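Here's the structure we're looking at; comments come further down.
With one protein chain held back, the other chains of the complex are shown just where they sit.
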Amino acid sequence: MLKLLPLIPLFPLVSSIILMVTLGKLPKRMVAILGAGSVGMAALITLLVGLAFMETGQPHHQVLWTWMRVGEFSPDIAFYLDGLTLVMMSVITGVGFLIHLFSTEFMEDDNSFSRYFAYLNMFVFAMLILVMADNLLLLYLGWEGVGACSYLLVGFWYQNPDNGAAARKAFVVTRIGDTAMAVGLFLLFTELGTLDIQPLAEAAKSQWEVGDTLPVVACLLLLGGAVGKSAQLPLHTWLPDAMAGPTPVSALIHAATMVTAGVYLIARTHELFLLAPPAMLAVALVGLITSLMAAFTALNQHDIKRILAYSTISQIGYMFLALGVGAWAAGIFHLVTHAFFKALLFLAAGAVIHCLHHEHNIFKMGGLRTRLPVVFWSFLIGSAALAALPLTSGFFSKDMILLQAYELPGVGPWLWVGGLLGALLTAMYSFRLVFVVFFGETKMEPDKQPGVRMAVPLSLLCVLALVGGFFALPLVPLASAFPVASEHHPSHLIEGISIAVPLIGLAIAYFIFLGGQWKVDGLVNSASGQMLRKFWFSGWAMDWLYDKFWVQPYKSLTHLLRRECMDDIYNTIVKFCQLLYRVFSYTQAGRLRWYATSMVFGMIVVIALLQGVI
Amino acid sequence: MILVNLILILLVGGVIAWISERQHPNLPRWIALLVILFDLGYLCAVADLSWSQIAVVPNPSDATTWLFHYKAEWIPRFGISFELAMDGLSLLMVVLTLVLGAISVSSSWTDIKQRTGFFEANLLWTLAGVIGVFLALDLFLFFLFWEVMLVPMYLMIAIWGHEGRSYASMKFFIFTQVSGLMMLFAILALVVLNQHSTGVYSFSYFDLLGHNVGGDIAYWLMLGFFIAFFVKLPGFPVHTWLPDAHTQAPTAGSVILAGILLKTGAYGLIRFVVPLFPNEAMAFSPIALALGAVGVIYGAILAFGQDDFKRMVAYSSVSHMGFVLLGVFAWNTLALQGAVMQMIAHGLSTAALFMIAGSLQERLHTRDMSKMGGLWQNMPRMGAVAMFFMLASVGLPGLGNFVAEFMVLIGLFKVAPWVAVVSALVLIVGAIYLLIMMQRAFQGKPNEGLRLSDYGGREMLTMAVMIVGLVWLGLYPQPVLDTAQPVLDSLTRLVVEVSEAASTTDIAGAFP
Amino acid sequence: MGSVSIPLDHVLLLSALLFICGLLGLMMRRNIIFILISLEVMLNSSAVAFVAAGARWGQPDGQIVFMLILAVAAAEVAVGLGLVLQIQRRFKSLDMDDANRMRG
Partner (left out) sequence: MLELVLFYTASTIALVATILALTRANATHALIYLILSLLAVAVIFYIIGAPFAAALEVVIYAGAIMVLFIFVIMMLNLGDKGDRREKQLLKPQIWITPVIFTLVLLVELVLVLSQSAPAEIQGLVTPKQVGLTLFGPYVLAVEIASMLLLAGLVGSYHLGRRYLEEGRENSSRGRS
């Protein structure tokens, strides 16, 4: 059964190539079957492989062929299957399949239906390679591959230049992180002589001591890659703009899978990170700060997808926090539950947008509770999970993170307090969204209802978002991949606070946005309030900052250089030659008398020389 | 004789193509294509190489250990002979030349409308000259081929070029000619010095290789060779002929120029500069590495500032070829393999981008990207192809360029980490200009009124060849690596031996 | 004329002076006719030197060279005057400063 492993990425790849080569000549039904079916097949095989893996629990290693071999540098095209990989593969193929199914209806009217599925399948392929890779170079292949697919899909509607700009931003900003990661790979290879993940970890443990500089540098470089891909500070600015792509794309790439690749990378190389405590702390801090900043921003947005985007940034911040405090399993657990409920939220938002003439502004919506009941329930469940209301999937994972953070000696309690604040804000913005969009008076009438191909994925994801937390599934294989945290239960007070905080957030959101009991208009409309609002609305003015200090200087630099200043050097030589030419041509003035005079001068000199006068 | 025939077929084919124009204006194209394919077929059929033959590590200074060797007396008085030889490296380069030659004939199929016969003849003669450069191992003969390949290229730019062709062709000629002159001086001085110590004149590579000149004069001779190849590469800051020449050349000219002619510079660095002057080259390597890194970044930055599609691609060449320089002067197997890979991968990807630029110009009559936009709507196939090669140039893993750049950088990192880090920044700036290119030409608002013909079968077939080539290089580059490996092994060993003998300073220590 | 006592130096000095005069005329005059005249003067002065030198040794070679000079002068004048005609036709002037088409 395990031998079937290479088939999993192969299905989406073949489908994608077929769709690319046929250039949209296939009928839409065929495209839909091919596109969604291939991922479905991949999901099925993943299930089979997963069951086979559960039986033994032994990591499985499969080499397809040698990629390149030069001396000791010999990365293979090889797959490595362990619990972590399996979890990621399940999420990618499972959630991926649901989103593909949803897309077949969502994108039905689009002219480039086939191109869409070609890209989306390619993405699934690249993402699978990323998580299945046995060495960091192959991982990097998947890593860049998903980036390229993300670029293609964000700019899918290429006619609008804004989409193109968003796509480029997504690619370039993540590329900054990727470059750091590439340098990290150089460093690791140069120091440890291999890029295969398992031998790498062994070599690292034998060559490096905890607290050495090199592992810290290497881990920080890897963290740079993770920060770029996972939209964490300071490279998070691309994600909100990336919402320009089709909504199912946002659900799959920019919520469930690709953006969590950074989390996966750190979890995958956790043995390196264990050697570098400062890097671990950096991970935690990056995660916490990002999650708080993004939560504040989400509270002020009015584009439904941007709210969800910031919320994604914030949630991934939680995952980083978990990784940073060494709660590997909790981080990955949150990754899984987040994939469920955020995909659900995005798809529901997509359904709302689909049914409301592509309206994105939440303040133009309202009262959709009765108009779109399926969507409403999906959204409500998703938000509940996001806000980590008790017994939803998000509750379990978030609770786990916070408790493990609390237990970290030293800064632990502070991280815990920060996490709680984040949880409060999360509850506030998620229910703000629910209240504004689905309650209150109706401002817009939907012109259609989601069909069955939308409703089925939504309902399935609802189930997953609700009960995903009870699944032992993710945790069993994970236990084999990570060092087990000490089992030690904190006091009930701490747990109680963790449970209470989201409820408080929910209450605040209710009082402000629905009940109307709290009038905050005065506060909001005051000068400082407005300024703060604007500041948060713009995402802490990060975009402005980057524009001023990076984009504009670069543009002026290219503008300065574009006329090729190097040519000036050669032109100076040319000018000098022309000058000489002018001087000498002046002597060739065509005046006989001048020639005669110069001849005489020459004569004088020659005679003088002959006579030895001079 | 195989090697002589390789060149002769092209030369004679050129003459035939020229004459055949009188029969039918279309005939030269077919003849040129068939001649190149025949040459390629001849190489494959007659060469009849097995892996075990290729895997033999040749002794650089013993011609009999090479794959092929041919020597005939020419001017015995001065020790000049007609000496050709082929090892794995030249084999790769010759195959690349012929493949890209066929591609360039295809790319100019409809582009060139007048004097097709003479055009195809020039094209074939350029190829003959380039193959001569890749095979010649008598320095005099090498210099002869080095100059011979320029003339038809110059004619191609000067006759069939675009609006600024006379300036561009002149600039191209002067830059390469002046640098070639320096090489000639260096060659003559080397031979004379060799004569002083051994008493016989010889221009043969095999005789000169073991001869260690030493002293300051050797450094200057190395520089003479280096400059000739460096200009051709082209390296910063003597790259400025390239954007003009590329921009003004006809499509096939650009393809050959970028795909093949630049590689002769890289080949020369690997074959001559370092093996002939190992100590001097290694002493020079910090400067060369710095120039390479600056070129890599500088090319990418300038590419971003261009409006002209072809000019942008030309600057991207400057950027990419900087990696070759880095790879050569890092001088370890990994980086050298990367440099060789880069030569091949860059040949394919840039040739394709130039073809796209050429097709755009043919259809839109402009290369100005500010006048394009939304062309994907009109020409989805071309858009998809352009997207592929754009991503290849960006260095997407799984395609040839990535393998090349990664190997260069990882090899370089061992020798000079900071240079590698700076050069790695091109992953970012390179992405910026290529994405902007895609945006400006193919994305954005389409011009609905425009009726443009999309790529047809011939063009798609040509592109498919290159796409398959790049994917193959990206996912299974091992055959290429294995072909180059023995040669590079022998060369690196040579340098190590010499530097151990001279017990100079450690290379790695020279550039921390 | 048996007892000749003319010093050779003086004849040569005369020749030099004539030569200088011709040279000065060549450099100063613009009119092409005068330039030709100056050339004649210079040729003539060299002829004087040759004849004097021949006479100094009592050999005929000096006079032979004089005759060759004569031939040169004749040919030169013939061609030169032909040119004068052409220049006059083309530039409507004999001023050589006007006829500077050859300036680089």
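As written, the chains take the letters A, B and C, and residue 1 is the first residue of each chain.
Basically, a residue touches a chain if its C-beta (ideal position, glycine included) is under 8 Å from a C-beta of that chain, and two chains touch if they have at least 3 such contacts.
Fair warning: this is a prediction, and the values are worked out from it, not measured in the lab.
Participant: Which displayed chains make contact with the chain that has been left out?
Facilitator: In the entire complex, chains touched by the missing one are A, C.
Participant: In the full complex, which residues of chain A touch the absent chain?
Facilitator: 597, 600-601, 603-604, 607-608, 611, 613
Participant: Please output the residues of chain C touching the missing chain, sorted low to high.
Facilitator: 1-2, 4-14, 16-25, 27-31, 33-34, 36-38, 40-41, 44, 47-48, 51-52, 54-64, 66-68, 70-79, 81-86, 88-89, 93-95
Here, only the chains that are shown with their structure count from here on.
Participant: Can you check how far apart chain B and chain C are, centre to centre, with Cα atoms defining each centre and the answer in Å?
Facilitator: Computed from C-alpha means, the inter-chain centre distance equals 66 Å.
Participant: Please tell me the distance, in whole Å, between the geometric centres of chain A and chain C computed from their C-alpha atoms.
Facilitator: The mean C-alpha positions of chain A and chain C differ by 96 Å.
Participant: Can you list the chain A residues in contact with two or more other chains?
Facilitator: Counting only residues that touch two or more other chains, chain A contributes none.
Participant: Considering chain B alone, which of its residues make contact with at least two other chains?
Facilitator: Answer for chain B, listing residues that touch two or more other chains: there are none.
Participant: Can you name the residues of chain A that touch chain C in the complex?
Facilitator: Those residues of chain A that touch chain C are 584-593, 596-597, 600.
Participant: Residues of chain C touching chain A in their complex?
Facilitator: Checking each residue of chain C against chain A gives 23, 26-30, 35, 96-97, 99-104.
Participant: Help me check something: in the complex, which residues belonging to chain A touch chain B?
Facilitator: 20, 23-24, 65-71, 73, 77, 137, 140-141, 143-145, 148, 151-152, 155, 158-161, 164-165, 167-168, 171-172, 175-176, 178-179, 182-183, 185-187, 189-190, 554, 557-559, 561-562, 564, 566-567, 569-570
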